[in-house]
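Beneath this line is the structure, given in structure tokens, with notes to follow.
Excluded from the complex is one protein chain; the other protein chains are retained at their positions.
Each chain carries a letter (A, B and C) given by its place in the written order, and its residues are counted from 1.
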Amino acid sequence: MRRYFTRKFLIYLLTFFFAVSIDWAIPRFMPGDPVQSMLSRAALHPESATAMYDYYSNSFGLDVPIWRQYLNFWGSLLQGDLGTSVWLYPQPVSSVIANAIPYTLALMLPAILLSWWAGNSFGAFAARRKWLDNTALPFAYILNSMPYMWLGILLAWLLGSVLDIFPLSGGYGYGLQPEWSLEFIGSLLKHWFLPFASLFLVGFGGWAIGMRNLIIYELESDYSHYLTALGAPQRLIRRYAFRNAMLPQVTGLALQIGVIVAGALVTEIVFSYPGLGNLILQAINNEDYFLLQGAFLFIIIGVLIANFVIDMVYVLVDPRTRTGMRGATS
Amino acid sequence: MTDANLMTVPDAAADPARRKRSEALYFAVRNPKLIVGGTVLVALLLLAIVGPYLTDNPPNDYVGPKASPPSGDYWFGTTTFGQDVFSQFVHGLRTTFVVGVLGGGIAALIGMAVGFTAGYRGGRVDEFLNMVTNIVLVIPTLAVLLVVSAYLKARGVLVEGLFVGFTSWPWAARAIRAQTFSLTARDFVDLARLSGLRTRRIIFREIAPNMSSYLVMTWILLFGGSILIAATLDFIGLGPTNGTSLGLMMNNAVLWSALQLGMWWWFIPPGLGITAVVGGLYIMNVGLDEVFNPRLREL
Amino acid sequence: MLRLDHVSKSFGLGAFGSRSFLAVDDVSLRVAPGEVVSLIGESGSGKSTIGKMILRLLPVSSGSITFQGEDVSTHTGKALKAYYRRVQGVFQDPFSSYNPIFTVDHALDLVRREYLGDLSGQEWRRRLTSVLETVSINAGEVLGKYPHQLSGGQLQRLLIARALMLDLRFLVADEIISMLDASTRIDVLNLLGDLKTRGLGILFITHDLSLGNYISDRTVILRHGAVVEMGATGLVFGNPCHPYTRALLSAVPQLHARWGAAPEQQAPPVPGGSAPGRQAPGTPGATTTAVPPAGLVATVERSRTAPGRRAALVEIEDDHFVAPTGNG
Partner (left out) sequence: MSVQVKDLKVYYRTLRGDVRALDGASFTIADGEIMGLAGESGCGKSTLGRSLIAIDGRMRYVGGSVSLDGAALPLDDQAAMARHRFTAVSLVPQYAMSAMNPTRKIGKLVTDLLRSRGIAPDTVLGEFRRRLELVGLSTDVLARYPIELSGGMKQRVVMVISTLLDPSLLVADEITSALDVSTQKAVAEAVVEFRDRGFVASTIVITHDLSILVQMADSIMIMYAGKPVERASTDAVVSSSRHPYTRLLLSSLPEVGVRYEEHRLSGIAGRPPSLLNPPPGCRFRDRCPLAFAKCAEEPPFVEVAPGHSAACWKA
């Protein structure tokens, strides 16, 4: 048990270190000079440009040796300072991101959790039920094979453009100000629904298929046969099979999280949803590498936390890891 | 020791190899999933190969009327700029296959190298490789791809395939490791060692052939996964800078408001193409699983 | 011909091998040419680990293994290959000993390619025919078949034939008949007896006392990785001195005597079925001794007062050694 934790902790620490280092490298090794590109957009006089260049280089911390920059990066990172946005100069990156985070979380968390829960329940229900297996599961396969953005585009087109039920883009209606009013919240929900639905559906298909296969394996296992031999009703056997098949699905969630996050980001782009995904697109288009860096840092931390939580949950739900008989997923 | 061997043991009369193979074949030709998936895939592959010869229009040139719906001249219509969507589609389909094969192939190679080594060697080597695998697994690959792809101003399909391959191997490595681990515990591996065989030979000649069906299935999943990842990259503008791809088509469609303008012929084909290829692969994979895995067969 | 001197094996457990588990504890034994020595123990006794160490499938933690005067415990590469020319093994599960995707000929082909490449086809066939005759195999019935088409007995014979194709001097037979049917196992056992008359040394590893008694000249009883009693088979079985040996013997089911009627009945203090960590001989865990189950570790560690510093065996009569009681 302690071995499991030590090992996990070490891996997360190392991963965090590597990921942050890569993240640090984003603005430094990008082609082009971020400061230069920012100045060029401002169209200044050449001499004032030189002065400005020095000023900005200094304020971005780019005028010291590279190893110093690296150490400084960690230093300011630990203080929560992510630098200044080039695109939205002089807004600090942290506040730009802080504005986007709630949207991304509101989209991603329910989509991930609900699709996982619903997909698994449905998959378990469909397994070894021939009619469902032959009718519904093919749809699950198709859903699972769809690129996230395409399902988003389809939904937006059908329900947004053609049927005009849901708005096509944005986080809330034009002309509304963020406030705690029914009208605003209603608008939020309306805008939230389509991106959520497209994320949910793709995930749903994948989990359903995975669960269906796992349940079949569990139903063929010795303990299922023993229960049959003791005349236990299918209900109990399936319940046990479901509980046991959930364990690999918990691990599966950890394995999938990176892909899901990427999917959520592109879905935001399709719907111009004001979350991190859109921010990243803007940052790329505006060569705002500090913003990019900050956005990725949040994703890295988010993915690491999610993985860590899943690991801990796994320990809680699988007695085999608790009794220390197996290293389980590590 | 029990009746479980009964179906296989007491039959000296039937021809050995043929029986085992014919059994797989028997289920293969009767497996609707395998047939449907395979047919879709082959049809699209043919289209990707032949398609570009069916049209004279270069995919990115402004050749026709702007934003015209599908017609006899432009089978899939044209874009806002008058590009031929059909031409883009078939060229994009090619790209999709190339990226899939390449990305899936590289990921499979790395996954096999890591998985075989970790599973066979065990011990410290295993622990180290496990750690590397876990790290690559958790790092959001998008970040890495962003750095690398932005670093290279001109990117081609090959480069994209490579990147995708280099980041999508970890789960395959894990799966192969587990398989190798269980096979390594079998006595025939020990006997191969007692026959003086070297490690590499044991892995490639004794262990790998035993899991060939498993490796094929892993590769198929990686193939499909690579296509989806590449589409995502294309969509946020990190795809190939030259040429076209299905993801890029969707990107452009969204960028130039095809949705709002109701130009469904612009964004339906690329997504449908990807879905069909990946779906074909996945469904084929399930079919293969049922063929090789007696437990999943319907009786 | 083969000697084990103070051989121990410990497996690392925990993160980076921080804890260790002693699977084989200071075992010394020797096997002479033309002698069958049976190594008897229950699961978890370390008997298969000893076999694997002799075959160099597992490294030795301490002590030495000497074969025909040379220390083989550190052999690698060419030297190891030369060692395998003379020392071979056959394992418990005949179906797992063959690569299921190849015909059984593959096992022979490997030996041929690695060791007998210079033999002409004709010589090879002549040698094969005579070896197959030795193990009473009809070439036509067996060659070219897949493992699942043959019986366990045929497969085990063929593996012995495979070993005999080399210049075999010593054979480790690890539970080679425990998965065979009663009607064929005795013939494979008799085959081992025939081989010993040809001067082969054989280490017969088993958990079945009656089989060990039947075939072996000398017997070693192993418990928790250490020898509790060893000596000439007649003496060990006729005059068992260690309580563990006695308890084992009293638990052996006999055809013509019921347990209750057996005279040794007054000594059944084996910790019965409650010995933890015990595994079925047929389960994979038992043959892959790589990671012992944790339950086992706990008890073994408890039961050992000072690992590696165990008192020497006492010779109570000519060729009959017993561990002092309270030691194992």
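What we mean here is this: a contact is a pair of C-beta atoms (placed from the backbone, for glycine too) under 8 Å apart; a residue touches a chain by one contact, two chains touch by 3 or more.
Computed from a predicted model, the values in this text were never measured in an experiment.
Novice: Go through chain C and note every residue touching the omitted chain.
Specialist: Residues 42-43, 151, 153, 181-187, 189-190, 193, 207-211, 213-215, 233-234, 237, 247-249, 251-256, 258-259, 268, 270-283, 295 of chain C touch the chain absent from view.
Novice: For chain A, which residues touch the unseen chain?
Specialist: Counting only chain A, the missing chain is touched by 221-223, 225-233, 235-236, 240, 243-244, 247, 317-320, 323, 325.
Definition applied: only the chains that are shown with their structure count from here on.
Novice: Applying the contact rule given earlier, which two chains have the most C-beta pairs between them?
Specialist: A-B
Novice: Report back the single chain whose CA centre is most distant from the CA centre of chain A.
Specialist: Greatest centre separation from chain A goes to chain C.
Novice: Quick one: chain A and chain C, Cα centre-to-centre, how many Å?
Specialist: 55
Novice: Based only on mean CA positions, could you tell me how far chain A sits from chain B in angstrom?
Specialist: It comes to 23 Å between the two C-alpha centres.
Novice: Which positions in chain C are in touch with at least two other chains?
Specialist: As it turns out, chain C has no residue touching two or more other chains.
Novice: Check each residue of chain B and list the ones that touch at least two other chains.
Specialist: Not one residue in chain B touches at least two other chains.
Novice: Report the residues of chain A in contact with chain B in the complex, numbered from low to high.
Specialist: Residues in contact with chain B: 10-12, 14-15, 18-19, 22-23, 25-26, 29-31, 130, 138, 141-142, 144-151, 153-154, 156-157, 160-162, 168, 209, 213, 216-217, 220, 255, 258-259, 261-263, 265-266, 269-270, 280-281, 284-285, 292, 296, 299-300, 303-304, 307, 330.
Novice: Once bound in the complex, which stretches of chain B touch chain A?
Specialist: By the definition above, chain B touches chain A via 130-131, 134-135, 137-144, 146-147, 150-151, 153, 171, 224, 228-229, 231-232, 235-238, 247, 250, 253-254, 259-260, 262, 264, 267-268, 270-272, 274-276, 278-279, 281-283, 286, 289, 295-296, 298.
Novice: Could you pull out which chain C residues touch chain B in their complex?
Specialist: Spelled out, the residues of chain C in touch with chain B are 16, 52, 55, 57, 80-81, 84, 88-89, 91-93, 96-101, 103, 107, 110-111, 114-115, 141, 144-146, 148-149, 151, 159, 162, 179, 181, 282, 284, 287-288, 290.
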